[in-house]
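What follows is a single structure, written as structure tokens, with notes after it.
With one protein chain withheld, the remaining protein chains of the complex are depicted in position.
And now, subunit A:
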Amino acid sequence: MVMEVEEEEVIVTPGEILGKTTTFVPGRGAYAAPNKTIHASLCGRRSIISASPNSPDQKPTIEVTGHKAHGPIPEPGSIVLARVTKVMPKMASADIMCVGIRPKSVKEKFTGIIRQQDVRATEIDKVDMHLSFRPGDIVKALVLSLGDARAYYLSTAKNELGVVSAESLAGATMVPISLTELQCPLTGQIEQRKVATKAGEKQLTTGNQSST
């Protein structure tokens, strides 16, 4: 869906009048005042996006793009990279570090929880958390929901989600040998994890593109 964006040379400050609610819809960086005028709420460049064909009232959106970039925020349905901090019998705690298919690091700390039933898609009540994750593992997970006040709910219940990088007891980065096993290149020791496979990664990218 290609939206036509008209970029202008006009820089606006908060409070400046951009138009009327009869002709435009206020977008990001703009708001509608009670007297039907649209004002800017940020300092930045004004741009007009023409209406999409399936919108009910066919009014273009007017918005202001500010210059301050805020860090990305995990949203339900986004793919995140997280580091496991605690593993408990029924769930694992992880600190979210990057958000998105092309990962961007977050500016603030976000915590996520992977529950026992969200680790994999099959036999979900027989999952052993200690054979799926260890503290320090980097996992790729999907955000299920905003969760409770303390943490996001994450899921690794797909082939392409799970542990992407882990350190063995000897201290070396382990190599994946199957969907549930990683091997240490120094000692040859095999450790159990819920592994993310590379083959599923292409599926992940195309899957995401078609949904947008």
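Just so it is clear, a contact is a pair of C-beta atoms (placed from the backbone, for glycine too) under 8 Å apart; a residue touches a chain by one contact, two chains touch by 3 or more; residues count from 1.
What we mean here is this: contacts and distances are computed from a predicted model.
UniProt records the chain missing from this view under the protein name "Exosome complex component RRP41", selected from "Membrane magnesium transporter", "Ubiquitin-conjugating enzyme E2", "Exosome complex component RRP41" or "CST complex subunit CTC1". Within the complete assembly, A:H39 is the residue of A:H39, A:K59, A:R83 or A:R115 that touches the hidden chain.
Although one chain is not drawn, its touching partners on subunit A can still be listed: residues 11, 13-17, 29, 31, 33, 39, 41-45, 66-68, 70, 108-109, 149.
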